[in-house]
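A single protein chain has been omitted; all remaining protein chains appear in their positions.
Each chain carries a letter (A and B) given by its place in the written order, and its residues are counted from 1.
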């Protein structure tokens, strides 16, 4: 139940982020809808396909489909109001990756996979919808370098498996891991922290 | 039988469209073959993988493989004659998306999925081979905005499920849905109709 609610919240957040990028690319309504779909379910689809959960989640649960269509219609209708929320795109995105990281880890645990694989699945669920959105919109997928992004997901995932030694309740673990993802990303952007790039000088 | 024939016709149409794009990118013969393959089976592969039909269709049916190799050899040998067919690239593409939309819907119905998911599968089958072709050829995947494209597939799919209330015979339904896709796309290009973009003015 708790698991399903956060899944839906993440879906809304990502769908709206997809709508905003697609509208800025001057797409037509159906193009916007497809980008909203890809952004919202892309990461989870990749995850499901790689562990063999098929048909993939969103095909077996019409809730996701209605939520994405609803979010898209909402975002399109109130697009001029959303402009005041321009900076909120960042916040939506941040909540989305936190929620999806947790969903990805949970899916990995259910499939009985190794903690490292679960963290990889969480990161994949969180980040690859946005990567696919950027590739389809012909944007550079900045995710891997411009900001702390995947790093926040990986740290959230590590937190989950470290705290699991001390905490019993999965729901608490998920909430804490999600908050770590949000916190890491917000702090990183607020204080312009980023990991040093590993660029090799070509002396 | 009918189902298989339209699948093969769509495969030929898409393979040739892939050959034409790849040759314009000055690829070598094997590069051209790979792009022909990706264009022809990319959308269907994505569909099969997402609903769990594995090994994917083209691996279990050598007909597709021979048809793609044959179409590629044909298109390469007669490439100078094909130049007179330059505008035919558009027609091939249009027939291809109509046929693939129908195949995608059928696959979704066989898997017992919801009508909305079936329409999504039809659109995916029709459009994502071309999207993958464009990404691999480093072209901007124009599909989502330049012309009515995905929109035609979605309208064809909707027609299918609306008419299903009144018509029994699946073959008729498929033919009508396919013709709707072709008609919508031809009319849209002929009369330069496109859906309004949802670009937000940044006043």
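To be clear about the criterion, a residue touches a chain if its C-beta (ideal position, glycine included) is under 8 Å from a C-beta of that chain, and two chains touch if they have at least 3 such contacts.
This one's a predicted model, so the numbers in the text were calculated from it and none came from an experiment.
Student: Touching the hidden chain in the complete assembly: which of A:32, A:154 or A:177 does that?
Tutor: The missing chain is touched by A:154.
Student: Among B:59, B:110, B:162 or B:193, exactly one should touch the missing chain; which is it?
Tutor: B:59
Student: Name every residue on subunit B in touch with the hidden partner chain.
Tutor: Output for subunit B: 22-32, 34-35, 37, 45, 49, 52, 54-56, 59, 62, 65, 76, 79-80, 82-83, 135-136, 138.
Student: Need a quick check: the contact residues on subunit A for the chain that isn't drawn.
Tutor: Touching the chain left out of view, subunit A contributes residues 49-52, 111, 113-114, 116-117, 120, 123, 131, 135, 140-141, 143-145, 148, 150-151, 154, 194-200, 202.
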